[in-house]
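Only one protein chain is missing; all other protein chains are in place.
Chain IDs A and B follow the sequence of writing; residue 1 opens each chain.
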Amino acid sequence: MKIRALLLGAIACTALAPVAMAERGSDGTIKIIYWQAPSILNPYLSGGTKDIDASAIVIEPLARYDDSGAIVPYLVDEVPTVGNGGVSADLKSITWKLTAGLKWSDGTPLTSADVKFTADYCMDPEGGCASLSFFDGVTSVETLDDLTVKVTFKEAKPNPYGPFVGGQSPIIQQAQFENCMGAKAPECTEANFGPIGTGPFTVKEFRPNDVIQYVANPNYRDPNKPAFAAVTFKGGGDATGAGRSVLETGEFDYAWNLQLAPDVIAKMEAAGKGTAIVGFGPLVERIEMNMTDPSPSLDADTRATVAAPHPFLTDINVRKALSMAIDRELLVEVGYGKAGKVACDLVPSPPNYAADNDFCKVQDIAGANALLEGAGWVKGSDGIRAKDGVRISITYATSTNAVRQDFQALIKQWWGEIGVETELRNINASVFFGGDPGSPDTFQKFYTDVEMYANTFSGTDPQQYLAAYRCGNEPKPSSQWQGENINRFCDPAYDALIDKLGRTGDIAERGAIAIEMNNMLTKDSYTIVPLVHRGRVSAIVNTLGGYKMNVWDSEMWNIADWHRK
Amino acid sequence: MLTYTIRRLVLSVPTLLFISLAIFLLLELAPGDPMAQVPLTVPPEVKEKMREALGLGEPIPVRYYKWLVQFFWVEPQVLIDHLFDTKLAWHFAPVPADMSATLLNTLTEKGLIKETSAGLEMLVKDQRVISWQTRSPVMDIVVQRLPQTIWVVGTAYIVGILIALPIGIYSAYRQYSIFDQSGTFITMIGFSVPPFFTGPLLIVIFAVHLGWLPSVYDTIHVVTDWESFKFQFRQMILPVMVLALQTTAQISRYMRASMLDNLNQDYVRTARAKGLSEAVVVMVHVLRNSMIPVVTVIALGMPAIFGGAIITEVIFKVNGIGQLLITALFANDLPMVLTLTFIFAIMIVIFNLIADVLYGVLDPRIRYE
Partner (left out) sequence: MTELSNPVPQGKSTSQMQDVWGQFRKHKGAMLGAGFLAFITLAVLFGPYVWTLDPQRIDYRARDLRPIYMALFDASAKVSWAHPFGTDQLGRDGVSNMLAGGRASMAVGWAAMLLTMLIGTSIGVIAGFFRRLDGPLMRLTDLFLSLPILPLLLVAVTLFRQPLSSNFGPEGGMFILIVGIIGITSWMPTARIVRGDVLALKEREFVLAARSIGTTNRNLITRHILPNVLSPILVSATLGLATAIITESALSFLGVGFPSDFPTWGKMLADAVPRMENFPERVLLPGLAISLTVLAVNYMGDGLRDALDPRIRGR
């Protein structure tokens, strides 16, 4: 009954459309496969990419990032800037003006009250909102009239596009979520599983961790879109199976995030049914050097804390030699193929913030050996270098993942060639990336000498990302091992730059500061040893048109434009 | 027999309670964090807030008690409410002071508000077992997952048994014949090759190269007519094949061994000497006695149907109970894992009891008192 009503609505809308370029719902069903299944359609309660993407089909932010990283308006006519008066001159407030006449999928009008409600919902202290950091420093959100919202910040915000921008902070409907604030958020299963939105599709059925069915939104603002009448969003399985179902059998139209070896993807593509598309965001696979001593002989309060400096990794020559011994070109070829590039920077993109260093591109085993020799690290009878009784013997941890294990094996071999002993360890990702303070294996605890993983930042501004390496922000027992300064890096000059970046509004100047900070962490100190700038690979069938890979926002950002070729 | 069954049923209650405590403590001790899958871009202090919202701050005994109440008291009431349209699993709570007028109106219209001496009270649902990943009641998802698991894993089990029994019987009867030798060879290979290999292999052959069968199971498909039944049949072939291979291998081995034991017994010689036909000797006398250990194996395998088949479900995206358990485990969704494993434990206790009762029926020498 409900579907019929929706379909009738859809037909009515298309009938009224003046010029039908492509009619709404004329292209049938599009089938999407994610090997991680979405478990909830409320991104504020999850934070997982799979859930954000699945909800992006239904609910939208005021503005989002396009495929080039530029902010484009969605529910507003223009993006507020200092130039057009939307952002106040002191950078302390931003005023959004909603496009007139927008409707929720249930036909009620979208108002500024919904936007304000969204902020209240996320900022509720008991709610456990995953996007809370987007509302960092917000003192108030006011509705000036039905279509105008003003967000005020505690201090000047050079980048005021946190709240309501991007897939992580979409607008939810007040009428639907009103009774779901704070501690009651999890009780609203119906709303969490079927949010009413302004996006091109609405939820027809949601089966957690399995499959979602959407149908075209009859009240979508563009009467000709979306071209598809329905979406089937299947979750589960593994990356190989997902890639196969698009590239080899053509059962699905789109497969997300194919973390597979390059030769495996190439083989699948050879079937000719579809293509793998790569996009590069700021995701960097890196080796983190532990500046503190992780020795198990230390007691729990000093182990891997700043109280115990690392016996040999505090010597910059050791860190530099370890970096020089790595052949990054080969790592890219083995692990990522066209989905990877050699990385020497912590912030490899967007262009304004990228240092574009190339000091690490060439492997130099001889140079690394000479450097260690010169610094007094000499080979013992077992072939392992030592100085004053300290042997360079490294434990090297990472999460369990085929490509990472190949990297470990290669790097262990290269380090062996410069007289460094390596013990490999791989840890289940749910333990390694989990913040359980009781587990000795989390990446925050860093009970090993070096560890390898990938990290990135959301949006296009690296300020928060770079601010992580502040003195005192390291995980430590007193903070329940929470903290983002994983390496326990500490440099007062760096902290000064963090503060300077927070005060600077000029985009070119911000770029220069960020590059300087990037170099302090990588080129000048080798605290962080970047390996590969990783792209995201998704697969689409040849008949799918309108798809644009977007690494700055949800990949579902322009699903309204997708159509059958 | 009846008293024995009743006594066992009564005894199983403390057993199950103990099992639930053991599983709960095991999960509590295990390292892991429900926030592990949240991207690193979400700051740690936000994650800490999210953890608190899940109730992780409460002490362990409180959480165990809450789960017990929710599972044994609230969930059955919810089931009754669902079946008979009652309101057992609801209770009255004071209306929060900051509730908006419009919401208050709609609630009053629905008859959910009443006035007491203490002020306005509203009818709210009791807290059920809530999954951390989906923030929704665990039991609803379990009910949603059961059909595809029972369809696929159950069919595979039955198919496996139906193939295994004749193979086992005939192999034993004609021990060391070519049939026996090749049967042994094939079943052992079937048993020693893990499903994470056979699954993709079958997909590559039948879905990619031949294009005959789908590689992804459609869980929302509904059988209404002949065409849709054919589709359902086609999509079940591959996962059922992978699973049945394991069942067949295992059960036919037990069947064969058990038959061999009995074929050499004195009573068989006696039966033959009496002039009974070979068919009667084998199919009635020997088979009945040989079924005793095999019935145990079959009964003990039954809970696995409800437990799902983790690897096969993941490979073919059947998304049943097994896939639910593994995703919950990787996401450290403790309420989900606890509830699923506990339901599994109940199944095991029940089918163990069934196996024991069947023993008594099949073998009159066994006396329960």
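Simple rule for what comes next: contacts are C-beta pairs under 8 Å (C-beta built on N, C-alpha and C of every residue); 3 or more make two chains touch, one makes a residue touch a chain.
Predicted model, so just to flag it, every value in this text is computed and none were measured.
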Among B:Leu26, B:Ile60, B:Val143 or B:Ile220, choose the residue that contacts the chain missing from this document, as touch is defined above.
B:Leu26
Consider the whole complex, including the chain that is not shown, and state which of A:Ile287, A:Val431, A:Ala468 or A:Ile498 touches that chain.
A:Val431
On chain B, the omitted chain is touched by residues 11, 15, 18-19, 22-23, 26-27, 29-32, 176, 181, 184-185, 188-189, 191-194, 196-197, 200-201, 204, 250, 253-254, 257-258, 260-261, 264, 292-293, 296-297, 300, 303, 311, 325-326, 329, 337, 341-342, 344-345, 348-349, 352, 355, 359, 363, 365-367
Of the residues in chain A, which ones touch the absent chain?
240, 260-261, 263-264, 267, 296, 330, 334, 399-402, 405-406, 408-410, 412-413, 423-429, 431, 439-441
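Please note the rule applied: only the chains that are shown with their structure count from here on.
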Whole-Å separation of chain centres (CA-atom averages), chain A against chain B:
36
Seen from chain B, its contact residues with chain A in the complex are 31-54, 100, 102-103, 125, 130-131, 133-137, 140-141, 144-145, 200, 203, 207-208, 211, 214-216, 219-220, 314-317, 319, 323-324, 327, 329-332
So in the complex, the part of chain A that touches chain B is made up of which residues?
33, 37, 39-40, 42, 45-49, 125-130, 132-133, 178-179, 183, 185-187, 189, 192-193, 205, 207-211, 213, 232, 234-238, 240-241, 244-245, 248-249, 251-252, 271, 429-436, 438-439, 441-442, 444, 455-458, 464-465, 480, 482-484
